[in-house]
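Only one protein chain is missing from this complex, and each of the others stays in its spot.
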Amino acid sequence: MSSVNGEPPSVNGEPTSVNGKSWTEKARDRAVGALPPEKLLPDSQPSYMSSWIYVFGVLTLTSLIVIIASGSILALKGPGWWHFTGIGHFFNSIHLWSVELFFFFMVIHLWGKYWMAAWRGGRARVWMTGAVAFVVAVPCALTGYVSQQNFDAQWISTQAKDGLNAAGVGSFFNVTNFGQMYSYHVYLLPLAVVAIVIAHVLLVRRHGIVPPFQLSDRAQPTAREPESVREPDSVPAGGRAS
Amino acid sequence: MSRESRRREDEAAREWKGAYRPYDILKEASIALGVVLALAVVLTLLFSSPDLKPSTVQSWSRGDPVDFVTTATTELDGSSGTGSYGPPYNHASDGQHIAFIYLAKWLGVSHPINSAQDFVLAPLRSISGQPALASALSAYQAAPANTQTTWTSAYEKALGNATTNPNGSVKVKPGNYGPLPAMMGSLLTFAQSGGLDGALLTSKQFYQTDYTKPLLFMADGGVLATRAQQQHLLGTQWGMMNETGSYPGQVWLWLYTFWYQIKPFSTSANADILVMAVMGVLSLAFILIPFIPGARDLPRRIPIYKLIWRDHYRTQQSRGRLA
Partner (left out) sequence: MIASIVNLNHPANTVHWHFFSMSVANVVVIVLLLVVFAVAILAPFPGHGGTAR
């Protein structure tokens, strides 16, 4: 199928492939349909979002970024470095405290989302991916604790092995095997956490932030809101779609 | 809440068709990153992070020779924690179970450890140039099983009243222990010199990252538990949530460790699998809250949402949309 001027072949905008749209076109159409740029990176938010509780999602996310950044520096220098240098100990401390901050902000975020019943309006998957992110973050932290190569790691691994062995998990996940635990901690589990968090954030952008409960059966704005706080000529193209 | 009213509420919540206001998502993320970074740096400068040096078989055997020798003797007769553990280390027991579900047994012995061979006999055999030790080993291995048991039981009983000599060796009352005092004396010297740490680690190959053997050996004795108690890390001290020193620990594990403190878990031989099962069910329930009647309705019944969205409701009220 030849093209003119580098444009994909088409007639009146319709694809000319005999078999309809290609996989690539279909995937692209679905992705852009679900998340047009104005939804992915919106420049407006619903007016009901006027509470500090709403900042705890982004605080959790940025804590994860600091965890990964500090963890990357620790990984660059190898697992023994932080025991012998002040700068290494510094980055270990950043890593530990950003983990504490991550769980702190995540718990407040989940409390807020629970009391808002944020799964309403087709957002069940948003809740579920968030909950799975929490559940997967716990073993990710565990593999970190048993990779410390100090007394804490010795105690935690010799204790945790009993719970894991009892559940049969110990037969393929050996917390006293440093090499295995380090691999899980530096690569496999952070990959899992990041993948789940990306899915969570994209679902949030797709479905938008859950509107408030209605206080009465009389519907809250379902028709076009005449008293928008924006100037009439600057209504965002995609703002109302989120 | 009726199914119809739930469906209507869900439809209404699907898309917000009301007012929007300007919002800079990238600026918010950048500010959040700055805040978190600042907090992490401040906490680091204030508190740093804990780093207690690990115990070694050497430090254990030097610090508490009697406990070391006692543990080594229980490894020899298989009565130690590891020796009697069951899967995944050996077949000494069936492992924990819930009713007919024996997950540990079904998943099998994937990390075989023979406590007598791995912790005592093989390390002793690796020591060369000691004819007295060699003949003590031969005498032990040639003896019938019940004789070996007689020796180990008597020796373990005597070790309950043992003392430590100034040179770090162990002294017990005279008794019928066979070649055990000679074997254990050599093992103790080997451990105190640091050789046993290396021997336990590199028994299979030069490059090793699997510390299972030295860790299980130490865990069978008292060295780790003694330090753990000082640091409030024991299970009975809710240790799973704690960190060494006075640092905050893993507060998110509160519910996991909670079950171990109450019956029937606190007195059950199958506590671990029972707690894992309970937490597995609760974790699943946590993920599936949107579908669980009661749990999904509580936010409506306890109206914390009225505080969260009070600005919105006030605005709506002032526009006369509420009754």
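Note that the chains take the letters A and B in the order they are written out, and that residue 1 is the start of every chain.
The rule is simple: a residue touches a chain if its C-beta (ideal position, glycine included) is under 8 Å from a C-beta of that chain, and two chains touch if they have at least 3 such contacts.
Since we're looking at a predicted model, the values are computed, not measured.
Among the residues B:5, B:161, B:202 or B:246, only B:246 touches the chain that is left out of the figure. If you put the hidden chain back, the residue from A:71, A:112 or A:130 that touches it is A:112. For the options B:30, B:163, B:176 or B:261, the residue in contact with the chain missing from this view is B:261. For subunit B, the residues touching the chain absent from view are 19, 21-24, 28, 44-51, 230-232, 237-238, 241-249, 251, 261-262, 304, 307-308, 311, 315.
Interface residues of subunit A with the unshown chain, by the touch rule above, are 45, 47, 50-53, 55-56, 84-86, 89, 100, 104, 107-108, 111-112, 229.
Definition applied: only the chains that are shown with their structure count from here on.
The centroid of the Cα atoms in subunit A and the matching centroid in subunit B are 28 Å apart.
Against subunit A, in their complex, subunit B makes its touches with residues 9-26, 28-29, 32-33, 35-37, 39-41, 43-44, 47-55, 85, 87-88, 95-96, 103-104, 106-108, 110-111, 209-212, 215-216, 218-219, 224, 227-228, 231, 233, 235, 239-240, 243-244, 248, 250-253, 270, 272-273, 275-276, 283, 286-291, 296, 299-300, 302-305, 308-309, 311-313, 315-316, 319, 321-323. The part of subunit A that touches subunit B in the complex is made up of residues 41-48, 50-51, 53, 55, 58-59, 61-63, 65-66, 70, 82-83, 89-90, 92-94, 96-98, 100-101, 103, 107, 112, 114-117, 119-124, 127-128, 131-132, 134-135, 138, 141, 145, 148-155, 157-159, 162-163, 165-168, 170-172, 174, 176-180, 182, 208-216, 218-225, 227-230, 236, 239-242.
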